[in-house]
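The other protein chains are all here in position, but one chain of the complex has been omitted.
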Amino acid sequence: MIDLYIWIGLMIIGAIVALEAPDLISAVISLGVCGFSLVFIFLRLHAPDLAIVQIIVETLSLIILIAAILRTTREDTQERLSLQKVALWLGGLFFMTVFMLSAYRIAHEMSRFGHPLLRMAASYLDMGLMKTGAANLVAAVILDFRAYDTLGEATVLFTSVIGVMAVLRAVGRKKRGG
Amino acid sequence: MNELIGLIIITVGVVFDFFGVLGLLRLPDVYNRLQAATKCITLGTCGIMLGTFVMNGFTGLGIKALIAIPFIFFTAATGSHALARGAHKFGIKLWHKSVCDKYREKVTTDKGNK
Amino acid sequence: MQNNTQNTSSGMSLIVKTVARILAGMIMLYGIYIVAHGHLTPGGGFAGGVIIAGSFILLYLAYGATAADSDKRKWYASLCESLGIFGFWIVAILGLVFGTYFLFNIFAKGTPFHLFSAGIIPVCNVAIGVEVAGALVGIFITFAAVKLLERK
Amino acid sequence: MEGIAMRYFVLFLFAFVMWLILTWPADWQHIIVGVIVSIIVMVLFGRLAVVGEVKMFDPKRWAWFIVYLVVFIWECIKANLDVAYRVIHPRMPIKPGIVKVKTNLKSDIARTFLANTITMTPGTLSVDVDGDELYIHWIYVRDETVEGATKYIVGRFERFLAKVFE
Amino acid sequence: MVNSIPLFVVIPLGCAFILPVIGRRWERAGDLFANLVTVTLLGLAIWSVRFIRETTVYHVGGWGAVNGIPIGIYLVRDGLSIFMLVVVNLIAFVATLYSINYMEYFTDKTKYYTLFMLMLAGMNGVILTGDFFNLYVFIEIAAIASYALVAFGTEAEELEAAFKYQVMGSVGSGFILLGIILLYSYTGTLNMADVGRVILDKGASNLVWFVNVLFIVGFGLKAAVVPFHMWLPDAHPSAPAPISAMLSGVLIESIGVYPLTRIMYNVIGFDGVLSNILIVLAIISMMIGGLLALWQWDYKRLLAYSSISQVGYILLGIGLGTPLGLLGALFHLFNHSAFKGLLFLDSGSIVYSVGTRDLREMGELDRRMPITSKTNLVAAMSIAGVPPFNGFWSKLIIIIACIQAGRYGVAGWAILGSILTFAYILKAERYAFYGKAGRDVADVKESPPFMCIALIILAVICVVAGLMLLPNVRETILFPVVNTLTSGTEYIWRVLR
Partner (left out) sequence: MSEILYLLVIPFVTGVIAIFLPKKIRPAIETVGILGSVGSLAYVTYVYVNLVSYTSSWWRIDGLSRFILLFCGVFGFLIALYSLKFMRRFDRLNEYYGYLLFTIGASFGAVLANNMILLVGFWGFLAFTLFMLITIGGPDRTGVSEAAKKTLIIVGGSDCLMILGIAILWLLTNSLRMDSMNVSVATSRLAAVAFVLLAVTSFAKAGAIPMHTWIPDCAEFAPIPVTAFLPASVDKLLGIYLLTRLVTDIFALNTAMKIFLLAVGAFTVLAAVMMALIQHDAKRLLAYHAVSQVGYMVLGIGTCNPIGIAGGLFHMLNNAIYKGCLFLTAGGVEHRTGTTHLDRLGGLAHYMPITFVSFIVAALAISGVPPLNGFTSKWLVYQGLIMLGNEGGKLWIIWLVAAMFGSALTLASFMKLGHAIFLGQTPDYEKAIGHKVREVHWSMWLPMVVLAGLCLAFGIFAFRLPLAKLIYPAVGKVFVPGFWQPTLATILILVGIVVGFIIYLMGRVKIREDSLPFIGGEVLPEEVRVTGTDFYNTIREMSILRTIYSKAEQKLFDIYELGKRAFLFLARGVSYAHVGVLTSYVAWIFLGLMAILFVVVRLR
């Protein structure tokens, strides 16, 4: 368990460094640290497939981010330490403290880490193959037991695409008006 | 036996991968690093794939590992080519000790002609 | 795309274009494979659809934004998207039409571990795959068009 | 146009074979679906399939292709060792530069293969193709002139590729 | 007819999916199909009213319970759902009718109708679902469609508004999702009734309270409760008028107030602390919304702020938790949909004819646009709570409920909010319709026929909705709806039966 905390700590450090690094490229690399720590956490939690996906995503996004930086500028504009920023930081820290304290209070009430409470899922595991005939249990769940959700998710995608197309029209209005 | 041969091939692949990464770190500019990355890492990865194939034989997994090899060759070469070209077009300079840059001459003359 | 095949002035270099032409079909094939085996192996409509879209996006990337910017192509993508999800919808209401439940698994379940099994799941996967592919290509073309517009 | 029809057919074959490999071991369901899928791919991308496939059914070309492959793999391994040597060597014996070479190959696919081969072989990386001129990044420039560089870099593969694709 | 339940989602979804296909060549397809769909849905909803006393559960895909644990997705139609369905589909019907003419001056009507149908399907899905994750998915559908619709005019400020809306909406969705995840990890199930049962068994622990807070923030964001309201005054005015009417009239209620109410009352169980939190939020919303509306010169922005204030009223009734308070809240919800929809449609008519949203540039419109001005008057009087218009009755009930619950101070705030409402809405009336014109209005004409018909329908509803409180009528229509909420966790057993 302790190694898990180490990785999580690394992630948090990475995230903070990424936020505060004066140089964009260091920020991006810290972000990479953050992401790859996640990979190890996945591995540690016996989810290699997720880890692989995470590696790919992380690598890709790192490349893309670095490319973006190369195309723009390496140096971030140097900000002075203004009062507003300090306030923002303190506020954020305060919020995180409160939120974390609350989260800590509820942590012990959740089912133990890595041992999910099987209630609905137990039925899926028992009768997934038998009732749906799908060898891939994930497919059985998302397209049969909970196909309605999947229809919804497909609709979300559809909605976003139609929305993007609608918003990115060249001309919005025919006449005057607001 | 297949297991052993596969492992050996994979090890070789990993060693080549290591060289590639070393090159990435040591070599001076984008183009040289691309050289190292493309060659060593392609071969390294191919080695791992081949090893996997040898270990698994003609199963679904093994076959897929096998057909990944040509694709990796294609894409890695093309990718590094595209990267190099893009880098050059973007204006990333060669290492200062480079001996010549025919491509820059060509680009500048093209611009002059226009 | 035919018109742009020999047009070297836009897009990436000849090598990338040629490789893209060779690979596009294979990528698409792989995408379809993922979609079709969604109920047997990890993957499914969403993942496969993305790969299918990838084959088109690869071509557009290789041939440049101008190749992608076409009202007709956008329309085809949009059509794919709409028809894909409309297919899912049809499958969903089949249950209602035939007097059982909405989204009921109305087809024969078949033998597990075979391609033709699991009732509506592969059909839905295909529909989703078509939708996702259309959606991503559509978005890509739309963004490309916006970028061209900005350049103008 | 016979050429175009041929392209479609070739792509169909390719796709079908690919499908069979992917779904190994194939049963009748996979084959049926495979035919459909290959037709879909053929219809969508047949127009784009690479020019010159008419020559695909010439066994002599296939033989040359195998020869080329052998040479290529050998060069490839050599390339890796070469790079490994340069990287490991403490002083890094490199003398990089971009040189121009010329090729006699005409078809797109041949040039593509040439460029990719160059990329995969020792010390060279193709940067751009412009007509029959290739710009090559060379990690250790032995000859800056066009002719010399051509002989060093292109010469090894051009004839095989000409036999295969031209 | 249990099979009619999924139709509320299926029909608009199908219309949305097919419209892009057929709408390319056939420009009028959107007008025709969208109106057909909304008419059908309105008919279905009204037809459903006769089931208002019973709870019907629909098992999507035929997946019922295994060992008493639901494994599929349940759709639940009870009194509250039917009531919400009627509200949503009524406003949707009027909005589509209005769009026939109004959307003429935007391009690409087909996409507009597609998004509209998706938003409608999302809202209906939220109302009908009995499953947490499904709730989230449909909230997202409705929300994403509304993001796009807010920016439908593609002007810079509209895009900015949509961006803000999207960012803040995502924050809200994030909280909701976090809450759902925590609940799932706590109970191991997603079905609302089942979650409720597990919570009943395990007791309300700290985790449930944390989830409560997350839901209040998340749904409060969707419902634009102060201090989570900042997106609304940008987003709602930017949308085309029928969409503003939908957003302010029903969207914030159906994806904000309704799920919050449903979860608080029927799943987790309502108690005094929640009541206090909701009441305080409600009072803040009422006052701040009203004050900001008073400060506005942009008519649609004024209306948007007033929505915040009115949502405060609804939340106040819900927070009281007494049957009378709930009756007032639900009735006010209905009324708010009607009059706010009408007000936004009227503002749309003004924009359509005069071309401005600035109150100072309007004026003398009572002569130029008689139908618009009369319907706007009806709506304004409704929102101000002048008898016999509908807003009066709900305001009356809520204030009496406050007194009945012994919260005199709250009643005082409600009165103050009400006076504020008078102030800002009369400001709008005065400048838009009765005051001196700020620009040349000689060539301003009344809006096209379909728009006028839509306005008149809503105006008639505003006038006659008070009849729902007549004895015998309220027993059949409103009381069962209130009973759904007051019976609290009875819901669990009705669904799991």
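For clarity, chains are labelled A, B, C, D and E in written order, and residue numbers in each chain start from 1.
Here is the rule we use: a residue touches a chain if its C-beta (ideal position, glycine included) is under 8 Å from a C-beta of that chain, and two chains touch if they have at least 3 such contacts.
The shown structure was predicted, so the numbers you read here are calculated from the model rather than taken from an experiment.
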Where the missing chain makes contact, among the chains that are shown: A, E
Contact with the hidden chain (one of E:Ile181, E:Leu426, E:Ile453 or E:Met468): E:Leu426
Residue, one of E:Ser4, E:Ser185 or E:Gln404, that touches the chain absent here: E:Gln404
Residue of E:Trp26, E:Tyr105, E:Trp209 or E:Phe479 touching the missing chain in the full complex: E:Trp209
Missing-chain contacts mapped onto chain E: 163-164, 167-168, 171-172, 175, 209, 212-213, 216-217, 220-221, 227-228, 230-231, 233-234, 273, 276-277, 280, 288, 291-292, 294-295, 363-364, 366-367, 377, 381, 384-388, 392, 395-396, 399-400, 402-404, 408, 411-412, 415, 418-420, 422-423, 426-427, 429-431, 434-436
Chain A residues that touch the omitted chain in the full complex: 88, 91, 94-95, 98-99, 102
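Here, only the chains that are shown with their structure count from here on.
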Pair of chains joined by more contacts [C-beta pairs], C-E or A-C: A-C
Label of the chain whose CA centroid is most distant from the centroid of chain D: E
Computed distance of Cα centres, chain C from chain B, in Å: 29
Centre-of-Cα separation between chain D and chain B, whole angstrom: 14
Sequence positions of chain A contacting 2 or more other chains: 144, 147-148, 151, 155, 158, 160, 164-165, 168
Two or more partner chains touched - positions in chain D: 18, 22-23, 115-116, 126, 128
Interface residues, chain E side, partner chain A - complex: 13, 16-17, 20, 60-61, 63, 66-67, 69-73, 104-108, 111-112, 114-115, 118, 121, 125, 131, 133-134, 137-138, 140-141, 144-145, 147-149, 151-155, 159, 162, 182, 185-191, 194, 198, 205-207, 210, 213, 351-352, 355-357
Complex contact set, residues of chain D against chain B: 18, 21-25, 76-77, 79-80, 83-84, 86-88, 92, 94-100, 115-117, 119-120, 122-128, 130, 133, 135, 137, 139, 141, 144
Residues of chain C that touch chain B when the two form their complex: 12-13, 15-16, 19, 22-23, 26
